Every structure is written in structure tokens, then in C-alpha cells.
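Please read through the structure below; I'll follow up with questions.
With one protein chain held back, the other chains of the complex are shown just where they sit.
For clarity, chains are labelled A, B and C in written order, and residue numbers in each chain start from 1.
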Amino acid sequence: MAIAPAKTDLLELYEQMLLIRVFETEAERQYKAARIGGYCHLSSGQEATCVGVIEAMQEEDLLVTGYRSHGFALARGTSPEAVMAELFGKKDGCAHGRGGSMHLLDTERGYYGGWGIVGGQLPLATGLALALVRQGKRQAVVCELGDGAVNMGAWHESLNLAALWKLPVVFLVVNNRYGMGTAVKRASAEPELYKRASAYRMHGEAVEGDELEAVIAATARLLDRAREEREPAVLEANTYRYRGHSVADAGLAYRTREEIAEHQERDPLLRVAARLRDAGASTDALREIDQRVEERVEQAVMFATESPDPDVDSLAWAMYSQGSDEQFERMRPGSPFGEQELVFDGGLGK
Amino acid sequence: MAIAPAKTDLLELYEQMLLIRVFETEAERQYKAARIGGYCHLSSGQEATCVGVIEAMQEEDLLVTGYRSHGFALARGTSPEAVMAELFGKKDGCAHGRGGSMHLLDTERGYYGGWGIVGGQLPLATGLALALVRQGKRQAVVCELGDGAVNMGAWHESLNLAALWKLPVVFLVVNNRYGMGTAVKRASAEPELYKRASAYRMHGEAVEGDELEAVIAATARLLDRAREEREPAVLEANTYRYRGHSVADAGLAYRTREEIAEHQERDPLLRVAARLRDAGASTDALREIDQRVEERVEQAVMFATESPDPDVDSLAWAMYSQGSDEQFERMRPGSPFGEQELVFDGGLGK
Amino acid sequence: MSAATEHRQQDAPATGTERMTYREALRLALREELTRDERVFIMGEEVGVFEGSYKVTAGLMAEFGADRVRDTPISEEGFVGAGVGAAMLGERPVVEIMTLNFLLVAMDQVINHAAKIGAMFGGEVRCPLVIRTPNGAGNQLTAQHSQSFDGWFAGTPGLKVVTPANPADAKGLLKAAIRDDDPVLVIENLPIYKEKGDVPLDPEHVVPIGRAAVAREGSDITIVSHSFATVRALHVAEKLASEKGIEAEVVDLRSLRPLDVETVAQSVAKTNRALCVEEGWPSYGVTAELAARISKACFDDLDAPVERVGMAEVPLPYAKNLESAAMPTEDRIANAVLSVLS
Partner (left out) sequence: MSAATEHRQQDAPATGTERMTYREALRLALREELTRDERVFIMGEEVGVFEGSYKVTAGLMAEFGADRVRDTPISEEGFVGAGVGAAMLGERPVVEIMTLNFLLVAMDQVINHAAKIGAMFGGEVRCPLVIRTPNGAGNQLTAQHSQSFDGWFAGTPGLKVVTPANPADAKGLLKAAIRDDDPVLVIENLPIYKEKGDVPLDPEHVVPIGRAAVAREGSDITIVSHSFATVRALHVAEKLASEKGIEAEVVDLRSLRPLDVETVAQSVAKTNRALCVEEGWPSYGVTAELAARISKACFDDLDAPVERVGMAEVPLPYAKNLESAAMPTEDRIANAVLSVLS
């Protein structure tokens, strides 16, 4: 894992960032074409944070995020096909069409899920870190949350536990300035969010979340501390959300077009592209990347389109573990109309 | 309200502290005689904090506490009769026998209740302060909680709201070293609890909770700020709990007899008595106070003993407001056996 | 009654009805009550600047200011509890929770604080708190965002729970809740927000708590439902009438606590058959209580067992086809009616 990525690395990282940008643009298009439903939260504008944090993680490190998770999944290496298929609610989605946009996961890559309840993932991440310690593993957990989530009680209880028990977890606060329509200073009495770590004698720091190298360096350092010294930390990555809170939100009721434009001038992708050119990358090389990314996303859409729907009689799939059918066998008599067909006969723990 | 109480004031305050000490000793006796049931948490050893805080409050200020509430109620002026009758579960108790030891209250004196869920009273206190602001009142709220309660999510959410909205509330953390059997340092990653206020850009400070004058001065200062500048604050009062967590706990599994004895040498009552003698109070004067207090507690027990039980057919008393009977009128058919007699016919909103 | 109230009474009340959405009816109720009583204020996430995640409070912050339409951080436990405390001092907080799912993080304040105050303190304090929040599923919001815990609150002594199923009741029940001296949970519903209906303009139009409504008369079977299930039931009833000549009576509960069993029992005594429908999971759900009450109160009247339809008992999956299969669709309800009648 490179602290200051060499040009070749930088090209790869640029490609990952671009993949996220293009994927999200496509996701929005597909949502409006009604091929994606539910809530759909895009990471556009936050690519440097997604890619930088993941780049700094080791292969064995674990990841937990909120619902704005496409960028992290893609950066972590989950295929665009598996992600898009999940957004389409198809069988080949990374959660087999059960979770959708908010609930991506990829346990093979240590990604333990996108979660939908603000702050709800923090206690879980603390528990993952506790399990790592109990198992004597030298791994760390990255727990992503938003600026709005720092006002939930779960933040407080989780940080206290992590610090008290010296758990290897880095709480990554993605500060994109707003929780839905609420600006940070309207929600947090301490708007410099990383400073809240001190209430637990925990280290906290902020990083310019649109500066890829800075994100990589800070994350790598804090993850090392977590792994080696079992010191948890808070890392606040300051970035900006280009699109609305979700695809359903125009995103203009609480901020101005000017504000958005201003941030887009400092676009994280443009910054990396500029540095690549300085480092001698040719326009062709970059154009090539553009094309490759466009194709991958097109492929993802094709794959998702062709992937089959989950079979309806697997409605209760995996709700319970193997063997639970037997436990539920005797719940049938007098069961509400339809429940038997829908749940029991369809099978519970298949 | 006196910052440095004159001798006469000090005599009164001493009498209040002694009243608490004697009352609690009697409560424990009555509990063991099975005249008091449920959970019963004593304030013995914490008298200077109870009396000092209340002394610093103005008449219009409001009070909310946890379940360890006898001392605060007595200091606030609720009669020992009304408190003891509540512990006995009698009609003349301050909550008419409905609440018991954990749920004392006295709205005439601005006491909005003892509450039993750790941390649960913090959001309520914040709401009381919000109401005061909306009503344009120049009053403040004192919200008591224990050292164990600072690890609940409710602490975090309430302090953030109080600071964000500039609410006139002082969070009084009564640090008696233990939450049940758990020492502060085993529960809080930041064991200097008042420092946690900084996570909300809120003022926090600690005070020697067994020093009456110090408690009065600190509380008065913070309440003035709350009233005049609408600045909330955390005041940590360091004291010690002599008895077990509740009367049911011997209180020795997690601390030594020596530790308790050590604190008893620095007993808050002895300190005030000593200062009174220095100030020329005669031994007779003090003995007189002793007698008066003993008599008041005896009277309280007599009163509580003679006070009638609540009438059983008022089981549902005040569960709902006046007029709710009509709303519930049609819930009778098919109601579970006994519910009708027990709830509906007994009356709901009487 | 506050000064504001006194004053308001003098204006000539608007009369007649106007066609509007459920969302607009709720907004009208809020505006009227904010105007009538200055103790009333709104508090919740995104209710102000953002104008409400579902736009129920749109325009109210501009009209009544940031003090009376108060945006909060994401801290449900904190601001629900703040509502409880404010209510204890006589304010009339109307707290919005974005969806019922999020009330889980504030459960302790609702169940173990708001609901306890009246009785536990022997009547010395009251808690006139209103919590507004939508339940419901059907837009692929997935397992964490598609739940209806209605019965949990309805089973809690000390609370009142109302569940309007149309715009007129939305206005009337929300106003009743705001004027009630006890904590009331107003369970709205996502799919109904856009439904239209005629709404009385009279600012004194209040729907009494604890009174069900016969939403459709019929003689063959009684369908008992609340919230969105009532909308489904009414469609099914019309379809069965025109296609099969089956006349189903639909009883819309409107309140879950108090529960108007009397109206339900009267209807079943007439039709001799009952089907209970809910959006949530039926096992240990609202329809369990209904089936239990009906089976007892109408023991001698019933010609067939009381049937129940609700959401399939699974964490609701995302995929559209799975979600549809899990919902208490009109087809499933219609089939249930036929099976009860056969």
C-alpha cells in the first residue's frame, strides 16, 4: 500500500475514482428509468475519500459503511456488475437482490455491509473489532459514517467502548457538509467533528477528503496504529456531495448552485488528472481510461439487465439458518392467511 | 441564596444534611422491615451535594433526577412525611403511592421527578429547558445523573441539543465513584467526566462534592450563566456512596471496607459540624438539631404508617387524562378476562 | 386555552370541504393548530429548511418561524425526549419522526417515559405530546425501512394511537391528537400521502379518538383494517362487488388504542364473517388482537374462522418481485375473502 502513490498507482486510483463517478451517473440514469428503486444515495464528489481510504486498507482489514456505499464497494474491488445487479434487484447482485443500494456487501473483501439506520453501523463495527481482538488477528476495521451520524447516541456509546477496550477501529466521518438538508453547524454544537474524539481520550484528526494522497496517508497511519497499538481513532474527511441526498432530492433547497459549482471547480478527479499530466501521463492514456471505464459501466448495466430476478418462492431465503425449518414446522396451524404458502412452504433456511 | 452561607444559614443547611442522613438510615430500616419495597437507593454520604445544589437553586428553577432521589426531594423542601409515605406506597405520598422510591416528585417545588432508566431523564430535562425558553422564562433546570449514566447515548444527544439550542440546563453529574459495582475508570474512557462537555463546546467543571460551600458556589455560578446567558453546563460533583447501590446490595463485592472508612473520615456532615463549632455553635445547639431531626423522621414514619393505602379501584388512576373514559368506552367487547373490571370499570382518567 | 385560542375563536370559521391530498390535509391541520394555540410547535429532522422529507410541513417554517418549526439533528432519542419534557411543562410539541422505523432508537422515551408519566406520578404531571410518523412499505425501501410496529405502541397502556386512512381523517385525527392531553402517536402512511379526498375546512373539524368508521357497508363479510390496509380493502370490496356480487363491509379502525371493538363486533354480528388485514407482520401483530377480540365477542355469530392477511413474515427484500410477493396485495386480500366465504 503506497503512502505517496507512484504514477502507475495513481493511474489505477484515477481509474477507480472515475469508475465511481461514471457508475453513479449511470445509476442515477437507471433510477430515473425505473430500473432501480428504493433509496439511492450517490457518492459523486466524494471519490477521493472512497478510493483513498480503501487504498490505505490492507486486504484483511474490514469495512462497514452507511447506505451511501456504491463508491466504497467499487473501490474495494466489488465488480460493477455485482453492484449494478444489486441495484437492479437481481439474483447476481452482491446481496442477491435482497439488499439493494443501501445494503451492499462483499464479505470476501471484508466488506460487512452498507447499513441504513443512521449511526446503527457503529456498534456493529465496534463488535467486529472486538471479534478481531478475541481472535488474535492483526487487522483493523474502518467504519464509515456521515457528518449527521455523529449526533446519534450510538456514536457516543461506540466510541467509548472502542476507546475503553482499545479496539482496532477507525471511525471515518465523511463530512460532506450536510445531513440531508441540514448543514453541519446546524446539527453539531462542535462542528469540528473530529474533536469529539477527545471525549473518549481518543485520537481524532481531519483530512482534506478531496486530496487523494492526503486521505491515503492519514488513513494508513491511523490503521497502522489501530493494528499495531490497538488504538482506535476518528478520521474526519472533509468533502462535498454533488448530487442531492438521494436521487429523489434535487439538492437545492438548502444550498446554492454557486456553492456546488465552487466545489466542482476543486473536483477531486480534476486534481488527480492534473497531477497525472504533470507526471507525464498522455492525454491518450487518460482518454483510454475514460473509454475503459465507460465500457465497464455499460457492461455492468448489461449484466444487471440480463441477470435473473430472484425466484419468488425463495422469499424467506436465509432469514434463518439451515435446519430452522424443523423448528418452525409446528407454527403452521392457524397461521394467518397466506403466511404458510409465503414463508413456511417457500422454506425458511434454504 | 448565599454563596458563603452565614452561620445561621449553615445551621439550617446542616439540619437539612442531617435530615437526609437520618432519613436514609430509617428508610433502610423500614425496607428491611418490609414496609418499603422495590428498589431503594440511598443518598447517604452524598448529602453535601444534594443540599448544596438545591441551596444554589432559585425557587423557580426546575429539578430532574435519577432514581437516587430522596436526598434531593428532602433538600428541595418536600416534607419527610410525603417522601416516607411514598416509600410506603401510601395515598399521601408525593406521587400518591404510584411511584415509590425511584419516582418521587413535587411539581410545586419544580421537581419533575425521579426517573428509573439510566440516562432517560436527560432528554426530558432538555425539553423542560426548551419549554422555559419558549415561554420566555428566566429559569434554569438542574438535571442530576450518575457517573454511570454518562455512557448512555441519551447523554450525548441531550448535551448536543442543549448546547446547539443554548438551553438553560445544568447537567449535574453526581460522581460517587461507582455505577453499581463498576468503578468510573472501568466504564468511561474519559474518567474526568466533566471534560466530556467540550465535545459540545459546552463549559464543564468539577467540584468537591463533599464540600458544601464549594457545591453551592459552583452550582450558583453555573445556574446564573444558564439563566442569564442561556449557557448550559456540566457540573461534576465528586462524592461517595456509603451504602450499597441499593438497599439490596451489601456494597462490598467491588470495594473494600477500608475505602469506605476512608471516605467516612472525610464525612460531609462532620466537616460542616466542625465549621459550625469553629463559628461558635454550641454543642447544645447541634444536639438540639439532632433531636429535632430524629423527631421529624419519626413523625414521617408515623405519618406514612397511618396514611391509607391507595384504593384498589383507582388502579388506572390518571393513566389517561380526564375524558378519556369516553374514548375507551368501545374497547370493552371481547376484552381479556378481568381487564374490564380492572381498568375500564375502575375508571381511566379519574 | 391560550390567549391565541381565545382570539382565534372570534374569526368566522371556514366551512365546506375541499379536495386535497392526505399530505395537504395533515399540513392544514398543523397550520390550523399552530395558529390556534401558541403552545403548539413542530420539531423533527428536516421539517423546516428541507420542508419535510415527505413535504408534510412544507411552508410552515416560513410561516411560523424557526422556533415553532424546529429542525433537529439526527437524534431521535434526544428530541423525542425533549418533546416529552416540553409537554410536561404544558407545551404542545408535535414531533415528526421521518418513518416509524426510526422510532426504534427513541423507543425508551416513548414507551418508558411518555407513556408512564400520567399514572406513575399519580396524576401530578401530564404529557400532551404528539408524535407523527409514517409506517408502510412498497417502494423497495428494503428490510430496515419498511416496517409497521403499530401494535407495539397500541399495546402500551398510557399511549393513544391513531392511524388515519384518508385525508379527512388525517386532518381530524391529527387535530384531535394535538388537542388531547395525553401522548398520542399518529401513524401516517407513505403510500397514502398522495391520496386525495374531500376535507372539511372547518378549523373545528376534529375526529374523535377511539371511534372506528364503517368505510363501506356490506352484508357478506367484514374486512377490518387500518391505515393503508383500508385503502386496499376498499379497492378489493369494490372489485368483489362488481365482479362477484360479494358485498364486503369495510371497518376502518382509525384508532388502535383505544380500539373500537364495539363497531367491529356489531359489523361481524351482521356479516358473520371477518377478515383482518394489516400492512405489518400478522403474527403478534394488530390482526392478532382483532382476531382474538372478534372470535370472543362474536363467538356465536361467526360462520367461519377469522382470517388474517398481512406482510409475509420476512424482513422485506429489495427486489421488486420479492417485495410484491410479500405485501398484503389486493389479490391476496381478495383470495382471503373468498376462502372465508367458501
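Criterion: contacts are C-beta pairs under 8 Å (C-beta built on N, C-alpha and C of every residue); 3 or more make two chains touch, one makes a residue touch a chain.
As the structure is a prediction and not an experimental result, all values here were calculated from the model.
Asker: What shown chains come into contact with the chain that's not displayed?
Answerer: If we consider the entire complex, the absent chain touches A, B, C.
Asker: Which of these, A:L13, A:L122 or A:L223, touches the one chain of the complex that we don't see?
Answerer: Once the missing chain is taken into account, the touching residue is A:L122.
Asker: Out of C:T17, C:T35, C:N112 or C:T329, which is the one that touches the chain we can't see?
Answerer: Final answer for the missing-chain contact: C:N112.
Asker: Just one of A:I20, A:C50, A:L87 or A:L132 touches the chain that is missing; which is it?
Answerer: Spelled out, the listed residue whose C-beta touches the missing chain is A:L132.
Asker: Who touches the missing chain here, B:G89, B:G110 or B:G209?
Answerer: B:G89
Asker: Just one of A:L11, A:M84, A:L105 or A:A197 touches the chain that is missing; which is it?
Answerer: A:L105
Asker: Which subunit C residues would touch the chain omitted from the figure, given the whole complex?
Answerer: Missing-chain contacts on subunit C: residues 77, 101, 104-105, 107-108, 111-112, 115-116, 119-120, 142-144, 147, 149, 151-152, 154-158, 256-257, 259, 281, 283-292, 295-296, 299, 302, 304-308, 313-315, 317.
Asker: Touching the absent chain: which residues on subunit B qualify?
Answerer: Per the touch rule, subunit B residues meeting the hidden chain are 37-39, 86, 89-90, 95, 97-100, 102-103, 115-120, 148-149, 151-154, 179-182, 186-188, 253-254, 309-310, 312, 314-316, 319, 334-339, 342-343.
Asker: Considering the entire assembly, which residues of subunit A contact the chain that has been omitted?
Answerer: Counting only subunit A, the missing chain is touched by 64, 93-99, 103, 105, 107, 112-113, 115, 117, 120, 122-132, 134-135, 153-154, 157-158, 160-161, 164, 316-324, 326-335, 343.
Operating definition for what follows: only the chains that are shown with their structure count from here on.
Asker: Give the label of the chain whose average Cα location is farthest from that of subunit B.
Answerer: Between subunit B and the rest, the longest centre separation is with A.
Asker: Which whole number of Å gives the spacing of the CA centres of subunit A and subunit C?
Answerer: Computed value for the inter-centroid distance: 35 Å.
Asker: Could you pull out the residues of subunit A that touch at least 2 other chains?
Answerer: Those would be 151-154, 186-188.
Asker: Which positions in subunit C touch two or more other chains at once?
Answerer: Counting only residues that touch two or more other chains, subunit C contributes 73, 75, 77-78.
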